[in-house]
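Note that one protein chain is taken out, while the other chains of the complex remain in position.
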């Protein structure tokens, strides 16, 4: 299988400051290592606590290769447990979400409280006098090593080691803030369902692409220009620009437009593009929204919030946020060449319904597997995934504006929008994660 | 792939007396070792000789990963040969069963007698003066290393080493006896077709489940209780209990009912549950059957035969029998997470037709992939298979009534029905098989 | 996976002069080595230059595991480039064939000339002052190491080492000559589409079969005899023999017929069967064709050309030619048990249309996945592929007429048609390729 | 070939309507209503082998009389039925519908048709197809199913779960 | 069950003809013509969840008004559209067609049917199936589509590309 890589070779050699080796996208052994050393180690986005509003609500998902359950134990506490019965290992829920009074295993009926603690075992006396100890934590549903939450975004780490969540979030926490602050009530609610898009390509290709501002002009030229010209042809000159066109047109906004957006990179592989300007910054106003914001925050703070128009923020490796449009995409790697992308939408509490409608429209147009924009990106990944099996060259190039980034405080680095800074930053983190247990 | 296991580590460490490591269900390397050291080594059930009643009849199947043919050479001899042409390796039959005068390879026409010996080669003189030796056993269809048969149940071992079949069967041979003895004529005939149920789960999960008497109350509560309550609602009080309800109702018979059934374990991983009592013991009488039995065996012996109501008997690892209902299930592992289960039904020679009809009904209700009971068990395996990929805990627990089994003669051990004795016994054998070539 | 083979064992031990070990057909590790040491090393058939007649025409395919593009740079030069963008590795074309002015990557718009050289990069100034060097060959589309062409047949080698194409072709070049010479204009044109037949079997089983003259009498007995008897029944005695019957009948032509055809083997695993006689030699004349040939070549040379009736010629490992019927089959291995076979048809320039029609009919009848002959061969491979997973015997026998071949000049060896010479010759080459990097 | 409207018998169109209605009940999960389409002695049968003559001496994938049909239907509403979490769904296409026979004495007609059924649960879609034979009782107003036999093209295959009613 | 030809309304046969004609336009890639089947306010909708009540507050796989439909159609002719190289193709089978409702005032009818659609591109064939609900406007001569809703059996699955129009 792993014809390209001797496992004993230092995986660190696959990453140079301005390029990476093609095998990191194609080698199944690297993928398994990534699951172990990245996804089953660092902070991974599990879900938003508005998915489990009531006590007993649960949401089942995976972290790396491992099934977990996020659920609301009491009104205030969200927990993340392994979806695994302590007895013989059966998953405790088979459905994706629901509400339970307790977790009752479907196989032999062991019952656990919603904090995971063992409650009852049928015929428990059969364990008397054996090595089985009902007070051993292994006899309960195990909690993952660490759970953290920031404004409703729940992250979990399967490893007891590593930075605290708040430390890990430095720099990109502001993207969550800006998203949540856009709600007059300061709170978010996941709503409107999920689009699940299966990609036969490596997860890193998706993650790289988000802050790759050189790609829209080419990849999305077709959907964006077709939308522009079709609208021009169909609509009278003074008709208002439809929301769909406001959404699609900026994807072919010109290189200097994208370059101006800028890029910011942080420790742990995080980054965001955009800032004052983004593909979302020219959307038309929605009636009553500004009013609601101003009455909640006052005009100045409202102005501050709206002036921040980040494009994509990447919480490396598993979460990406588009704050200005209240949409997130979650990265679930399945195999070296298979990745599930989930798109979720937020309602801004206290905001007019029209904002949600715009987010839904955006999500349909951009993230659906049956629509215009998403399949263009996916086609780029597919062509990469296959092209990278060629030995025409062993390297994937990330030189753009190398050495021209500006160092800011707290490990932040900034660059022009079309810099490859975000890529280089991701592979710096990747290398750190992947070689941590070797060194 | 084998991220969980270093092949060089003693696989024996994965088995403790009262628990086993989850990787034995999920690691592809373990699976390949199991094929080599268990399925392609010990006695594996091939088929029943009534499947090949006439000379020239054959039945093609697999042992572990290897295609074989069971066939009737003469009226008395059943043979098991590798389904492989000595020339360039083509399988000699492509169909599952049939009747042949000789085996004629479809590729170049080499012909073999029904004892496998090479008969003719087209243009055989082309081999004159070469290393090819038509008398070398390799130039014929090879027989598997050992074939044994007990009351029509044909077993084969691909290894020349190991216990004789009769020695290997000690303790569970009585389950075959009881099944065959239930025929007034003392003989069985496979009939009524086969149900083939594909499971995306490890073979051991299926095998464990059969003598897991803690599971029916929970897993089968739905089908069994739904059947009970539906019947109650639909049928008048004094209507006779339909056979389907007689079959389904005992699956939710109560913990003490299952506990009373008892468990018996033997060397080589074999076991049976039930005995005097089982889920089959309360079936209504079938007219004329007792009469036929008594006239064949006399009342006392008949009484003896009927008093033995074993539930499941496991001939570890490949055959499981339900004697009281004349049904067997055969385990064909395909991959670490894929297992084919075949269900076959026997006609008791000399017994009224109604017995066969009850067996067929039982098989439909319990073993069909499209019916009530089987999918409940399969769902439990699926949840285990996925849950076991979680590192929430590394162990699968088998402590129930540990140390409370009673030692009887000939390696037999007995316990209450809800004991985990059968599991522990299986993994004792598993460990012996798997470490035999290492030590 | 590779339970049958320790990678460190010399793969050469798997090949003996008169037999080969079954694992070479079933072991995934062997397959990966074959891709590396054979398909990504020696001369592989890419396509015929008539597939890209005009400047800018391209045809995309794979060599081993690697996507490549054959295209016409100028009117005279056909090039073979890796289908991989120098930037981040995306394939440069997604379609199988077409015409381009330049290669413009669909992801970020890097443009390459039709000789592969880098033309333009959007916002190229972003690379100023970085390690990126636009003059580095790695910054362009890479050409494969070597490209060679013989009478329009384009071969490529991904390795700079090894014999020149003409040297490698010695002995079988005459088969290409005879095919091309059959055109009064001396030139060929691929036309009439392609049949793509997917085989769930190892590529070597297909390649062996082509010059295995012991198989048609048995494998094709069904299609050939059914065709004969059906025609006999349906047609009046003095009706002309339909072309379909002329094609199908010789497949059951008798052992001595096939033996007489003869076999010729050459270095590098090449061989051909037939010569003066083949299954194609008794086809009826096509009006005006002989005339066209004679007016092009004169009667004597025409006679020479027609007297050469080779059956299958194998350009080991990837190309097989049936010159007399103007048809080729191309071998594209996909996995150890999966192989794509493409069948292409040639028009003989200057010949009557009826010749093409006969070639098309031949291709339909013999090479289609939905017709008579091809599925018979494929069934033989399938039975081998499964039979070879049995340990009934470890060896595949190739003893027929061992030691009876005649040595001719230039490494040529000749034998009777039913000799296993072609197999032995293939595995001699296989062993050389596979052990070259070890020794 | 067959008459489209045998003497006094139902029209082909009325048969089509009935089969489409049945399909719709199944697609929409209206299983109780589906159950009521059957006569009291009605049988729903999915054989396990080709041209299976007999559901009594040979195993079947499904062979439901009224009681077992009721059990099957009720289980779809049972929260304890772990294989049905989440509920599997199906789509039923019926085509090639013909009236093969109508007996004006028994008032029974034999209807043959072909079907494709998709089953969906937990990201898995399975494709089933085969031939239906409906034995329908006709009372001038409505049909009742005396037997529905669904013969799968792949009845002999090693099946994973067939959850839904075909 | 339903009337085959409601008062003054279209006949079932005319509806079948229209749906088969629509399917044929899609199969043959005559997408411009397909677009013209719709009313000006016509909607083409593929929900992303079962019984989705609403395309406004919930994501959909496709939800096209006239403008977006036009964009989708034109993109099939755009050589720059890399996911459409080579052009995907489809086959549409429509069956189980019934007129569910006809309003003689609005002249609208609701048509339900079942479909199987095969999508093919680059050696991959995908099978989609589900239920169509067409809301058709009828003017005694021809139909126009006010809404076409295609409810996939596997709408909630993790989909790879759905290139073609269902």
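Chains here go by letter, A, B, C, D and E, matching the order in which they are written, and residues are numbered from 1 within each.
Note that a residue touches a chain if its C-beta (ideal position, glycine included) is under 8 Å from a C-beta of that chain, and two chains touch if they have at least 3 such contacts.
Predicted model, so just to flag it, every value in this text is computed and none were measured.
The shown chains contacted by the absent chain are B, C, D, E, with contact judged over the whole complex. Within the whole complex, the absent chain has one touching residue among C:117, C:130 or C:222, and that is C:222. The hidden chain makes contact, of the residues C:98, C:122 or C:242, with C:242. Across C:35, C:100, C:174 or C:340, the residue that sits in touch with the chain not pictured is C:340.
The omitted chain makes contact with chain E at the following residues, 13, 17-18, 20-21, 23-24, 27, 89-95, 116, 118-120, 123, 125, 127.
Chain B meets the missing chain through residues 94-96, 106.
Think of the hidden chain as still there; on chain C it touches residues 191-200, 219, 221-223, 225-227, 229-231, 234-235, 242, 244-245, 248, 340, 343, 345, 353, 356-357, 360, 363-365, 367-372, 375-376, 378-380, 383.
The rule is short, and it goes like this: only the chains that are shown with their structure count from here on.
Under the contact definition stated at the top, the chains bordering both chain D and chain E are A. For the pair chain A and chain B, the fraction of shared interface numbers is less than half, so the two copies use mostly different residues to meet.
More C-beta pairs touch across one of A-D and B-C than the other; that pair is B-C.
Ranking all chains by how far their C-alpha centres lie from the centre of chain C, first place goes to D. Centre to centre, using the average C-alpha position, chain A and chain E are separated by 33 Å.
The set of chain B residues touching two or more other chains comprises 1, 219, 379-380, 383. Across the assembly, chain D contributes residues 82 that each touch 2 or more other chains. All chain pairs that count as touching, in label order, are A-B, A-C, A-D, A-E, B-C, B-D, C-E, D-E.
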